[in-house]
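Yeah, one chain of the complex is gone here, protein chain that is, but the others are all in their spots.
Up next is chain A:
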């Protein structure tokens, strides 16, 4: 048997699911009852997206209550693939009942519960495991389960302390002390901190072994420091830190912070003993000054600690020397100015009073610029960054030569010069913001492209270029730079917003170009690996007893699972999909289910905006905000608004009401974190703070969509076939596909209807006129388009929102396309209303389409390129080759030509598809 089964495993391992299924079928003829073969076939089916067929086998195997290791292992994969984690728990429960002495099975049952965050059950199971199998680690599994249950937001606050007390009792019941293993020790300490059992913590930490653990474990030492702080033992911690710094040469900034906190708190309301503070201050200053001398330029900690201490002294009114702050800053610049981090180090101290600010600025201005070597160049760059940070609003007006250092760009082609190009690009962006003149963006583009020829790997240049190309409508150039960075894995979650934010406005999916759809799908891969891998490693961490990691992994998994970016991409993908695939009831049903899953998620924003090299002055808007497409950043409010629109539209268009969905849906429901009210009411809710995240044109779209849904709701409700009919149809389809009836669905006796459209006895709701907002939407958007024409991006935005309104109309009226539905439901009068609406929309969209196509052609002309090249005159001093600039101009204008023109053509195509 084993010999016959091996090829199936091999086929599965190599992803040849088809041959795995064939091999299973062959073997099943001989051994029709074999659970392992059935399971492996179910697995191959899941992996080939044949969910219904897989379900049948899966249920058969579950019903047989397997205990065989190979079957259970394969079933774990099947159930995970189907999202049936709860069934996994019951499967192992059954197996454990049949083989109560099997330790592995008990462990699997524990992990299955951990997988669905059922910590209460996990805690009980591990307690039982300890009693039965006498392994100390099961006590700790149980301890951590109790803590995780306590920390779960779903646990009542009153239970929290009780659970921690339970954890404490369990730890102390362990036959071996927790310090045999640093992760057990860590767990023990975290309980003591929570329960404020400081004496017990102290006994552990002051013991020889406790000290040794903290010396070799950053995690334990972190917790120790925390426990000391919670108790307010700052002075004691300060003494320890000082010893570590001077005796063990520790330069961890955390030690310096402890020393500073012992000297002067950051800022407190409590009354300080002034003379004592002055004494401590002087003492620490002396200590740090000496240390700074010994360390020289080797380590900057002491120098920076002096700055931080002076800042604190000032905030407490204890500073004795008015010029000391700036003196320390100058000293810092003298010593560390040739390191790239100098600017960032000094940034927190740059907010200065008038006199200090003047003295600091004149110091920086008096430095002699030099490009002699890399160190000098870095010094120069730091100087410029620091000066720019402190520019006042007056310095920022256009007449000021804000990019005066651009000509400083040395011909040396050193990589550190990247920063000069970025600084100049920051200045160009500011100038563009002030003047609204695109020529400043042209300069930034040409300069950054030039910098990239000298330093090919400068991702900072690329990131800023992506932003600017998008602002200029040159979408394919943005994609080119994005792809050159090879963003992958977890970076897809944090960085894909650079090209996928509002990507549907650049998408050419309507013409069959799947560039952005592909990027959406690729960006979503990481969420699949999160589902597959992270849980696995939570189990692994239990096995390895690395308890400190488990809460971190759970947070990580949650942040990725419920990532805001994930679902923003989902919405963008949906918007593109509707322009690419014919709108059908399949799309409506599938998207409805997916969107409803997302709707109640508590989202985490993992997007990395800080990665942009921002050298804008303190008083200015941040570079990120300055370069956002359409001046907005989509947040949870934006997402929720679009989710509501599409869920509502698809709910109306779909036959799957909640009761049907309940029966048909496979797998677990998402964990309900928010108390869910009536979904229908929540979909109508509108919050001002959400709307604030929308562009004015999106607001118009929302108003239109809402009015459209309000108008059509009664007719959809009237025409939707009753659940029994829908289920019967689904059962019929399943039986045709799999040869088995649909489980749990009883087919009602037929009452004369054959095609699902039952004859209605009741009268249809009276047909009302289309609301004004719906009637006027396309005219209003057309008018907006005429206003927006001068900005390629805004024009595309308005045009695509108009197109989206049209596609939403198609989806909302899809149900009424079937003449039989209209007839049985007596809705002829309603359908008559659709015709002029549709015709008007198509006419206006065709006009916009023609205008975009014309604009695209214009973008491809020599004049446009000349406009760009002429605009780049500010770069002439840099000796950047004219042909190079012309080349950049050509790429940019060609890219824009393609985007604008093709969006126009795609729009015409959609008009033809849905013309009637």
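Miscellaneous remarks
One rule holds in what follows: contacts are C-beta pairs under 8 Å (C-beta built on N, C-alpha and C of every residue); 3 or more make two chains touch, one makes a residue touch a chain; residues count from 1.
Criterion: contacts and distances are computed from a predicted model.
Per the UniProt record, the chain missing from the shown structure is "N-acetyltransferase", taken from the list "N-acetyltransferase", "CENPN protein", "Origin recognition complex subunit 5" or "Glucose-induced degradation protein 4 homolog".
When the missing chain is restored to the complex, the residue among A:98, A:351 or A:555 that touches it is A:555. The chain omitted from view is touched by exactly one of A:8, A:541 or A:845, namely A:541.
Annotation: of A:457, A:584 or A:876, A:457 touches the absent chain (contact as defined above).
Per the touch definition above, the residue from A:54, A:67, A:284 or A:301 contacting the chain not shown is A:301. Touch with the chain that is not drawn comes from one residue among A:196, A:344, A:662 or A:847, which is A:344. Considering A:169, A:488, A:622 or A:686, the position touching the chain not shown turns out to be A:488 (whole complex). Residues of chain A that touch the chain left out of the display are 182-183, 212, 215-219, 222, 251-254, 256, 298-301, 304-305, 339-341, 344-345, 348, 457, 459, 485, 488-491, 493-495, 526, 529-530, 533-534, 536-538, 540-541, 544, 546, 548-549, 552-553, 555-556, 559, 606, 608, 610-611.
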